[in-house]
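All protein chains but one are shown in place.
Labels A, B and C are assigned to the chains in the order they are written; within every chain, residues are numbered from 1.
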Amino acid sequence: MKVKERATVVAQKKLAEGVFSLELETNATKYAVPGQFINIFSNDKSKLLPRPISICEINELNNTLRVVFRVVGEGTTEFSELQAGDTVEILGPLGNGFPLEGEKAIVVGGGIGVPPMLELAKQLKGSVTAVMGYRNDDLFLADEFIDAAADVIIATDDGSVGVHGTVVDAMKENELTADVIYACGPKPMLRGVAQYALEKGIKCYVSMEERMACGVGACLGCVCQAKEVDDHSHVKNKRVCKDGPVFLSTEVEL
Amino acid sequence: MKVKERATVVAQKKLAEGVFSLELETNATKYAVPGQFINIFSNDKSKLLPRPISICEINELNNTLRVVFRVVGEGTTEFSELQAGDTVEILGPLGNGFPLEGEKAIVVGGGIGVPPMLELAKQLKGSVTAVMGYRNDDLFLADEFIDAAADVIIATDDGSVGVHGTVVDAMKENELTADVIYACGPKPMLRGVAQYALEKGIKCYVSMEERMACGVGACLGCVCQAKEVDDHSHVKNKRVCKDGPVFLSTEVEL
Amino acid sequence: MNTKVTIAGVEFQNPIMEASGTFGSGMEYSEFVDLNKLGAVVTKGVANVPWLGNPTPRIAEVKSGMLNAIGLQNPGVEVFCERDLKFLEQYKDAKVVVNVCGHSAEEYIEVVDRLADEKRVDMLEINISCPNVKEGGIAFGQDPKAVEEITRLVKAHAKQPIVMKLSPNVTDIKVMAKAAEAGGADAISLINTLTGMKIDVERQSFVLANKTGGMSGPAVHPIAVRMVYECASTVSIPIIGMGGISTWEDAIEMMLAGATAVSIGTANFYNPTATLDILNGMKEYMERKGIEDINDIIGIVK
Partner (left out) sequence: MNTKVTIAGVEFQNPIMEASGTFGSGMEYSEFVDLNKLGAVVTKGVANVPWLGNPTPRIAEVKSGMLNAIGLQNPGVEVFCERDLKFLEQYKDAKVVVNVCGHSAEEYIEVVDRLADEKRVDMLEINISCPNVKEGGIAFGQDPKAVEEITRLVKAHAKQPIVMKLSPNVTDIKVMAKAAEAGGADAISLINTLTGMKIDVERQSFVLANKTGGMSGPAVHPIAVRMVYECASTVSIPIIGMGGISTWEDAIEMMLAGATAVSIGTANFYNPTATLDILNGMKEYMERKGIEDINDIIGIVK
């Protein structure tokens, strides 16, 4: 079930420079699973298209969803200025979400790919190692993984914290193995993680990103390239919004 | 001097069904005279053009302008929802305003043409008779003329208060005379008032309305028909925003 | 109160359709709107074989609108008949208009022939105006001779009435409308998207992989109204009006300008119930204004 409604802002918090945490009260909460996203609409009526933002936490008790986002343009700037009590239009939850699998899982997040890993880590039944990559020591959200994951490994581009390098460097350094890897982050990172998984023979799910219009699978705006002809499209394209955003790393071109 | 700035809402009050009074703190106050207007911009970024609204009161002490407007479309709906503390972009004061003349003046307002008469009545040095026409007994602002005018005459379309009929009917019934008449209201009313003035040999100023873009005299969007070739345009057109909105009733086609 | 309109003998329970390509075949939006309440479901453009479409990004946001360069990705007419038409079986009250695309007259005809005996297909909309297909598409829609010829060829094969969908990227839309009429079109629909471009100033590169894209949404509405108006005073076949309709006012405006029915496209993306919201608004307008029959307002502003 997808809900289109005016959600109420319950809390807004700055986590790091340009990174914000927004808690929204919405009936979409009832249907949400980790790895799904919501479309957030601008209150500026000259901006029609939604901003897709991953779900970071699901709080069924309070009927709230939490999202964490980076300010990159006018839409996210507007969202960062929302205050408790304000309302914002959303559509969600959208997409397929991560399947919860395995006895031993690695969740890998890079930069603004970290947030969707939090709810996933919480919901995974087996043991979880969280590997997180940041630019520098602005380790937003990292502390919140402590309760959700057995191990928390940090990599930073500038070496200020943890492994000096990428999440893949960190995985290699720690010789991580598992039944399943879940990853979200920039494409080069996903490519590296997928490669690592392939080498180690680990099943790997990646969360993809693409510019969207409808968010529900109707417009074919958001496709990514599939390795094989897709069941729905009958060409080598998969819809990130509907068939994804989570795909097996072996299904899609990275 | 014209000011373009974000004015702060000091107070918003509903005066009658669909009629609102808005007080704005703005530096435009310093330069304002009765009969001028301000352009109010929508906060909705898909609406670019300003809404011209006449100045109803000028409060130099508080640096505030008061406008009174009727909700007729999306822009005015938005303005009616502004609350103290909110901000709104304005440009003003614009237009020429009423020249303050005569020992004995009649100020005539019809419907939403009443508001600009208030500051005028206050500033006129001589004796003032205020004639105001309304649809029904929703006599917004009428009470506020009591201090500003020696006489207050009401006409209503439905006869519920005062003279049953138009302001012109009321003027005739009261056989009003004066040195000068100032009028603002719908065109048929202005036509009637101008005719009355002509017959009685009274000088008459009318405030005109037209759809505007720039509001400063540059775009030639807002012209009204002039009786003679105009000095600026060199055709029989006058700019309501710059040459007006106040014209001698004998200068323009009504 | 009558909301029924008739185009080429096909009766629609109301004048509200959604615009091709913005609604798939209705499946995805059936979560939000009861398709059975629509005048018609207009499907995404379908070709003789599956089309891959353009590389991504395919979508760019612009002020009060968007650009798309999907490039007519579609699964081909075979899958379309087996899956999409079958899905639409359950919505008997809504008519089905199938949007047809092709690189050449032959390809259009192949699709039209394949659909000829499909009972669920009430009407064909021939897209000769998609700006994202280099090989054919827009070239057809910008040359009156080509419009007339393709119309004639398709009409000769079609078993259902045909609607020619016109491109707004032309000097004189009236010429194109006349060409379609001369070729035997049962109706015309307009406007398709206006060709636009967006450049990312930070990256100094095109936002769309295809460089240009088709502009749609409220930004194009005034152009669409003007073109519908111009066509309405030029041809006597009915017009399906579209382009930036997002409120009931926009829809009524289009009908006052001369459209017999209207399609809602981009608005679905930011309001999934746009079609039925607009229908309701139109009904309230009729009631308020004492309009007994929606046909009474078609083209009355002249």
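Convention: a contact is a pair of C-beta atoms (placed from the backbone, for glycine too) under 8 Å apart; a residue touches a chain by one contact, two chains touch by 3 or more.
None of the values given here were measured: they were computed from a predicted structure.
Peer 1: If I consider the whole complex, including the chain that's not displayed, which of C:A180, C:I240 or C:A257 touches that chain?
Peer 2: C:A257
Peer 1: From the list C:S64, C:N99 or C:S189, pick the residue that touches the absent chain.
Peer 2: C:S64
Peer 1: Taking the full complex into account, what residues of chain B touch the chain not shown?
Peer 2: 1-2, 4, 41, 45-50, 91, 210-224, 232-237, 242
Peer 1: Counting contacts across the full complex, list the positions on chain C that touch the omitted chain.
Peer 2: 62-65, 67, 142, 169-172, 194-199, 201, 204-206, 211-212, 215, 218-223, 225-226, 229, 244, 249, 252-253, 256-257, 285, 297, 300-301
Please note the rule applied: only the chains that are shown with their structure count from here on.
Peer 1: Could you work out how far the Cα centre of chain A sits from that of chain B, in whole Å?
Peer 2: Roughly 56 Å separates the two chain centres.
Peer 1: Return the residues of chain A touching two or more other chains; collapse runs of consecutive numbers into ranges.
Peer 2: Residues 45-47 of chain A each touch two or more of the other chains.
Peer 1: Name the residues of chain C that each touch 2 or more other chains.
Peer 2: Residues 63-64, 218.
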